[in-house]
Structures are given as structure tokens and as C-alpha cells.
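Omission of a single protein chain aside, the complex is shown with its protein chains in their original locations.
The letters A and B name the chains in turn, as written, and every chain counts its residues from 1.
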Amino acid sequence: MASYPYLFLIPLLPLLSAAFYGVFGLKVHRRFGEKAVHWPAVLLPWGSFLVSAIGLVTLASLHGEHAALHQSVWSWIHIGALQVDLAFLMDPLSAVMAVVVSLVGSLIHVYSIGYMKGDRSYWRYFSYLNLFMFSMLVLVLADNFLFMFVGWEGVGLCSYLLIAFWYTDREKAAAGMKAFVVNRVGDYGFTVGLLVLFWGLLGVVGATSLNFHEVQQLVNAPGMADRLVQVGLPTAVCLLFFLGATGKSAQIPLYVWLPDAMAGPTPVSALIHAATMVTAGVYMVARVHFLFALSPTAMTVVAVVGALTALFAATIGLFQHDIKKVLAYSTVSQLGFMFMAVGVGAWWVGIFHLVTHAFFKACLFLGSGSVILGCHHEQDMRRLGGLGKLMPWTAASYLLSCFAIAGFPLFSGFFSKDEILWQTFDSATLLVPGTLLWGIGAVAALCTSFYMFRSYYLTFSGTYRGGAAQQQGTGEEAGHKMAAAKASGPDASPLGHPGQGHGHTLPRESPKNMTIVLAVLAFFAVVAGFVGLPHLWHLPNLFEHWLAPVFEAASQGLANAGYGAGVEWTLMAISVVIALAGFFLARWLYRDERNPIPRRLLEQGSPFIRGLHRVVYNKYYVDEAYQVAFVDRATGLASMLAWFDDHVVDGLVNLAGAIGRFFGRIQGAIDLYFVDGLVNLLARTFLVVGKQFRTIQTGRVQSYVYGVMAGSGLLIVILLLVV
Amino acid sequence: MTITVTHYLLISALLLGFGLYCVLTRRSAVAVLMGIELILNAANVNLVAFSRFTVGDIDGQLFALFGILLAAAEAAVALAIVLAVYRSISSVDVDDTSSMKG
Partner (left out) sequence: MDFPQYATTSHLLTWIIFTPLIGVGLILLSLAIKPIFGWSKVVTDTIARGTGLAATAVVFLLAIVLGVGYADQPGELAFVHHFVWIRQFHIEYFVGVDGLNVALILLTALIGLVAMVASLPWGGRIEEGDHPHFSKRRVPGYMALFLILETGILGTFCALDFFLFYVFWELMLLPMYFLIGVWGAPTRVEGPGWIRGGPYAAIKFFLYTLVGSVLMLLAMIMLYYASGPAVLADGTVSEHTFNILYLAQMGQAGHFASAAPILGMAFSKVIFVGLFIGFAIKVPMFPLHTWLPDAHVDAPTPISVILAGLLLKTGGYGILRFNFQILPDAAHWAAIAVAILGAISIVYAAFVCMAQTDLKKLIAYSSVSHMGFVLLGAASFTDLGMNGAMFVMIAHGIISPMLFLIAGVIYDRAHTRDINSFGGLAVKLPEYAGITGLAFMASLGLPGLAGFVGEIMVFLGAYGATQTIFKVIVGVSAFALVITASYYLWAIHRMFLGQFNQKWSGLWDMNWRERFALYPLAVLTVVLGFYPMPVLDLFRNTLGSMAASIAALNLPGL
């Protein structure tokens, strides 16, 4: 491993800006305006990209199986067996991640300048966004599990902060809270997985570490793999880690937070909830692929969960009206595809799809953001439409990205998704047949193609259905309005988005910095696939080759079903047909308002269809079920325990106090009437006796002398009697 | 008849008896004082007698001397008190000086 002293700069640069604006942002914003905020906040992530790119190039010039750049900043926790450093590792995998994250992230920073213009908390937005960049880059560049966990939770925190960015709206704030808490459930799995791994290794191998490369070496040591499998360690660890991944990457059963996360500003949805953060689970599974490779059970679970999520989310996406909700469910669905890939052991394909998805999904989200901004924060597709002419750049980039995600030939999504489906079909490692998963994936792909083009046609073709009549959309508008309404002092002056408050003006194309970003992302969405061409075409697959040093060793142990080229060609053809079918169906149904079928189906269709629609539209009522099953239970338990604590545990204490006081009273009474009574009795006795005796005190000396004489006589008598 | 200690003791007892009688019956403080002097002298006689009839030392005589001396001093002080009492209540009757009874 080559030492590379600049790796720390990659996360540090955004952190500097985040910290600075976190502390001084409000003052800078008030005194110097938005430019002073966004110039450094945007440039520093570009610096990260630059360093990442240089790192990538440096890495490319290295040879050998373990080509990686490494930098240890300082020792973090060195206690006993636990030796972790704040150290960065850039191997081919993390290099790809770092470059994609910093590139997409920086582009979205640029986009945000336009999108967030005029927001009262402009400084806070950029501070959070930079903090997110820091966390995400730590996540992908960390060289051990624990440091990775810093990034892992850091992105969760930023996600929370940014979802709840317009916090005066309780619903948005609650969405942020939901995201964090659900992620924490996943983190529970991750943490326990760490513990099992750490001590399991120590128990079986006799040495332990939390460093990725060291763990890999320990696992790959001769003969160790079998012994680890014998005690079931890989399965346990991988399933626990996967629980973490389902939280972060929104898979069944922890996907529920992601659709709600759309409450955040749209660039945030693009960056965090589509392109980067949600892919962290995929990255993590790829990172510990060498463990997954040892456990067919865990791999099966990953692949099956991925496939089911892909289909499940895709069906929900079919009927959503909110453009961002469609994209959210499509993200969940696409993440499912990625997990299918890493589940069947095609790790490079998973990462490949991650990269292409980052571009086209970011582009889609930013396109929707552009629409939302142009249409005065209207997100309901029923009130959009006809925007193709009004917003040509947005429409074009959105369409290109739709082609990409639907998997039209030669678009980036085609290469990655097709490869996933093929690898799934061909897999023989799993406990379930790969063909079954392929079938699920193919249906999900059909849905994907359909709902993406549905969203395109509803939004961009036909005629504009928004305007004065249907005023006051839901969604982000409220947040922005509130932000503007509560603005006071120096913030108040030039704010407000173009057209804000004039609901009847026609939508306009977004400012240049936004459309340029859209164009760049659309370009990548189209061409990014060419780095990973299929074997079938006998052209070099750069991406697989690049990641080979990371995954090669583990993938050699996996079995293929061994289908031939003919099958692969067939599958590819089916993929294309699926993409086209979805496209034409959506085009037929939603191109303009002329086709009444969708409405008629809903209004006059059979009760079964309407019921099905209602269930799917309401996301299968999973949120409600979770609310009853977990949230209500937990809060109920909490109040019960609080009552228990107040009345039983503390009640016992107070009871002890009361008993003490009771006995105190009794003893007080005893003391007063008995003990003290005795004392008084004695005193009174002496008083009475004294009163009697004082009468013999006559004062007559002579009577005293009589007394003396009588006494003497008595004494003499006694003396005589005794002696 | 030889004079033995018994005779002395008899004399002394008589003196004590007279003295006591005087102290108990007289009402005048001066007379009471006189009785006390008799009692003291009875004691002195005892002392001297025992001293004379025991072998060796003269401790008894010495004590008797002290006793005489003491009696003189006592008489002086007592007479002064009687005088003071007389000045304050114009009487030397011991029954009248009972204002300090309990």
C-alpha cells in the first residue's frame, strides 16, 4: 500500500467550510450576502473532487494486486485488541466512490446556488451540505469499520438535518426524525455485527482487527475461511451488517423513511437520497464482500431482499402523483437492483449500477427540482404538464435520464441494469434459483420504465394544468413561504424565488447554473455506461477491470450456472423489449389528456382494481402498520415504565421514607410520654420530697442541735448493736 | 485511789453535758456561746487525758493547745456576729434569728 499524504484533504476541505458556516454562517450571510456563503462552500467540495481525481490517477499508475493509497492521520483508539486509526484508504473501489461522490456532490452544490436562492437559512443549508460531503467522503475513504461508522452516522445526521431543513413545518421535521430513527435501527445491526466480527475473529483466527484489509487478510489466511464458516460467523456478521445496509439504503424492511425524506429541499433529495448516501449500504456490502462470499445464506438474503424491494417499490411508484415520491420509490427500487447484484456476487456490477444511477437519478431529481422551482413549488403531477416547451433544458435532460433509467440500449442504465439481470440469471451460488430473481427483476424493470415515462409525460407533455385556478400546492411551498415570512431584519429584503407569490405566471426555465448542472449530469447519464461494456460485445470492460483487484479473489469462489452467449443475447433482447414496452405504454396512456383510460379505470373500474389501486397508492399501509406495531408499542412501553418508575420504584423509596416517618412518630410518642416522662417523674419526685423536707428547716439552731444529739444517740445505739 | 483515765473522761462528759444543756436551754446567744466553750473544753480535757495516759508523745497536749487557741478565736468571731446581730435586730435571742429558715 502506497502512502499518499493528501487523502485527508478530501474530507477535510468540506469540513472546514461546514464548520466555518456552522459557527459564523449567520453573520456572514447577514453581512456579506449569499455570495460570501456559496463561493467557498461550493469551491471546497470541488477541491475534494480535484484531490480525489488526482488520487484516482495516482492509483491508476500503481500496479499490483493490492494497489491502494493509504494515509493514517493519527491513532484513534488503541486499547488492547482494538487498534483503530483515523486512517484513509483509497483502493479502486473507494476511489470510484470518492470521485463519484465528490463530482455529483460538487455539481449539486452549484445547482443549489440557484435552487436555494433567497432562503433565510442559506448559510445553514450550505453548512449542512458540506458536512454531508465530509461524512460521505469519510464513509467511502475510511480504512476501518469504526471510522467508516463515523461517516455512516454522519451522513445519517446530515440527512436528518437536511430533511428537516424547513423545520417550521412539523411534518418535514418529523420526516427527518423518522429517517434518523429508522437508520438507527439499522445501525444497531451494524454495531452488533462489528462486535460479532471483532470477537469472532479473535476466537477463531486468534487475531483480530477492524481494519478492512487486515480483516480480509485474516479471513483469507489459509484454512481460516472453513473454520469461520463452521462457526457460522460470516452468516451472522453479514446478516447484521445487511440490517445496517437496509437502514441506510432503504431496503425492506427499513425503506419507510426514504419516501418521507422527500420533505427536504430537492437538491438534497438528489444528492443524499438518490445519488450518494443511500448507496452507502451497497458500498458497505461491496466493501465486506469477502465475508459475504463465504455465506451463501447471507448472499441469498441480500439478493432476495434486493429483488423484492425492487419490485415492491416499483409497484408503489406506479401510481404516485407527487413527482418526488415517484423518484423516491424509483430510488428504492434501483437500490434493490444494486443489492441484487451484490447479492449474487457481482459486486462490480452493483457498484457500476451505483455509479450510473448516481448520475441519472441525480439528474432526474434535479430536473424535478427545476420543475418544482419553476412551478412555484408544485410537485403534484396532476397540476403540472406541458412543461417541455417552457423548460426545454430541464425536459431534455429529464428525458435522457429516463432513457437511462429505463435501460434503453446504449444509455448508461442499460449496461448496468442488463448486466445485473444477466448476472442474476446466471448465478448458481444462491439458495434460490437465479432465474426466479431474474424474473422479479424483469418485472420491476418493466414497472420502472413505465412509471418513469409516466412521470415524464405527465410533467412535460400535454398542456400546463397548473396556474391560478389550482393555487397553493402542497409540498415545499409551505416551507419556503414560512422561511420568507419569518425572515426579518437584513434577511428580509431581496428574498423570494423568481415568480414566488405570483401563482398565475407561466413556469420559466431555471437559471443557468442549474441547467448547466442538468446538462452535465445528463451527459454522464448517457455516456457513463461505456466504461462497463458487456463481455458479449468483445470490447474492453474498463470498470470491471478497474475493480478487479478488489473483487477478483472473492468472485473466483462463486459458481455460475454457465449459460452461454445465446442466453445472454436473449436476455438482453428481453431487457430492451421491456424498456420499450414500458415506454410505449406510458406514452400511450399519459402523453396528453386525450387518453381517458387511466381516469376511467379508476372511476369505473371493478372494485378489485380500485381497491388494489388504493392499497398500492397508500404504500400497502406499511407506515400505518409500523406505527401500530413499533412506534405505538414503544411509546406505550415508555409511558408504562415511566409510571412504574414514578409510582413503584420511587414509590418504594417514598414508602420507605413514610415507614421511617411512621416509626419516627411512634418513637417520638414513646420518647415524649415514656422516656421523657420518666425523667420528669424523677424530677417531680424530688420536688415533692423537697417540699416536705423544707419544713424541718426551722432556722432554730437549738432544734438543729437536738437533731444532732438525736442522731448521735442513734449512731451510738447502732454502734452498740452492731459491735 | 489512783486517778485513771476514766475519771478524766467522767469530768469531760460532765462538762459536755453542762455545755449541751446550756446550748439547748439558753435563749441568749451569749449563753449559747458559753455552752459551746464548755463543750470545747470537754474535748480539750479528753485530748490531754488521752495524751497523758498513752506512752510517748504529746500530740494530745498540742492539739489541746490548738483547741484553746481556736476557742479563743471562735469566741471573738462569734461575739462579733452576736454584736452585729444585735445591731440589726436589737436582740440576741437565738429564736429571733430564724429568718433564714427553709
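Criterion: contacts are C-beta pairs under 8 Å (C-beta built on N, C-alpha and C of every residue); 3 or more make two chains touch, one makes a residue touch a chain.
None of the values given here were measured: they were computed from a predicted structure.
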| item | value |
| --- | --- |
| Touched by the hidden chain, restricted to displayed chains | A |
| Given A:552, A:650 or A:671, the one touching the chain that is not displayed | A:650 |
| Touching the absent chain when the full complex is considered, from A:20, A:180, A:283 or A:312 | A:180 |
| Chain not shown: contacting residue from A:75, A:595, A:627 or A:680 | A:75 |
| Contacting the left-out chain in the complete assembly, out of A:642, A:659 or A:678 | A:642 |
| Residues belonging to chain A that touch the chain removed from view | 22, 26, 74-82, 86, 146, 149-150, 152-154, 157, 160, 164, 167-170, 173-174, 177, 180-181, 184-185, 187-188, 191-192, 194-196, 198-199, 202, 482, 486, 634-635, 637-639, 641-643, 645, 649-650, 652-653, 657 |
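Following the convention adopted for this analysis, only the chains that are shown with their structure count from here on.
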| item | value |
| --- | --- |
| Centre distance in Å when chain A and chain B are each reduced to the mean of their C-alpha atoms | 119 |
| Contacting residues of chain B [partner chain A, same complex] | 20, 23-24, 32, 94-95, 97-102 |
| Residues on chain A engaged by chain B in the complex (per definition of touch) | 694-702, 705-706, 709 |
